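One chain of protein is taken out of this complex; the other chains stay put.
Presenting subunit A:
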Amino acid sequence: LLRSSQPLTGPNRRRSREDEQLLGTVLAEGERGFVLDTRSAQAAKQARISGGGTEHKSAYPGWRRLHRALDRGRVLQDSFCRLVELCSDPAVTMERWLGRLDGSRWLSHVKAALSTACLAAQCLDREGCTVLVHGAEGTDTTLLVTALAQLILDPACRTLQGFQGLLEREWIQAGHPFQLRCARSASSHARGKQEAPVFLLFLDCVWQLSRQFPLSLEFGEQLLLTLFDNAYASAYGTFLCNNERERSLCKVKESTHSLWAWLDQPEEKHKYLNPLYSHNPLVIWPSVEPQSIQLWQGFFLRWIRPSQHLEEAWGQIRSLVQGS
């Protein structure tokens, strides 16, 4: 599984021998690869006008291009805001709830993200092909897909340690611009151009996986909520800045504490563990049928939904599993 940003073919169909060589060497003799472009074919084509583009078939033999349009940026932010608004609207009647839920399009984004990640995973696992994922910049939907695909494929990523490692690798070090994306909240009146809840979308997809495979993730919902909180506002330096270069310039590692260090403490860790976890060495294939994708109530209705009974249930689960 590889990731990158878009090739700069531009309007004149520029080529790069080095880039072609690089992708050429990745494939073994006679092997086929897939380029999974998270833009629509149309959008990818249009990107050429501004200097971007796609990999041309003749320049990259052995590679086939797939397009799976995943929304990001403004579209995603608006979707998120509409959903948050809906959830806090006291006047919504039952007659309108589902329609407005759909109107926010958030669940459609979740479905699309999961489907694309599954597609990538399928290419790798079922067809044994290499996959290169990229969108435009390679910092948003690209990371969404690669991180989810690894969760699906690799049981190591589903442990608490492994998941932290996945986040470090595929989001933080890979340069997802946290500072820009998570600058303000959904309830803020100001709408920054660079804001988008891509990381939240990832967390939502992880939650969907945990719902469908409740025994296979070593961590629980509380971790996902904590990660969301810390991406926006944190006492720790883990999610600061937009990339490793900025972090180095700001001397983040020298001047702040790591979220992971805090989470890993035994007295904290137990809050984030899933008592039902049981190592599952297999690939976990989620269903992306609409019935299988549900609203993440623990997040979107966090302050609205009565949680007492569910908490009691978890307490009961813990005591059952840990032995009475």
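Just so we're on the same page, a residue touches a chain if its C-beta (ideal position, glycine included) is under 8 Å from a C-beta of that chain, and two chains touch if they have at least 3 such contacts; residues count from 1.
The criterion applied here is as follows: contacts and distances are computed from a predicted model.
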Of "AP complex mu/sigma subunit domain-containing protein", "1-aminocyclopropane-1-carboxylate synthase", "Small ribosomal subunit protein bS16m" or "MTMR7 protein", the UniProt protein name belonging to the chain not shown is "MTMR7 protein"
Cross-chain touch to the chain not pictured, restricted to A:Thr9, A:Thr38, A:Gln77 or A:Ser216, is A:Ser216
Contacting the left-out chain: of A:Leu23, A:Cys87, A:Val133 or A:Ala196, that is A:Cys87
Among listed residues A:Ser58, A:Ser187 or A:Gln291, the absent chain is touched only by A:Gln291
The listed residue (A:Arg13, A:Lys57 or A:His279) that touches the chain absent from the view is A:His279
Missing-chain contacts on subunit A, rising order, are 66, 68, 87, 90, 92-99, 101-102, 105, 107-108, 111, 115, 118-119, 121-122, 125-127, 211-216, 276, 278-285, 287-295, 297, 301, 304-306, 309-310, 312-313, 316-317, 320-321, 323-324
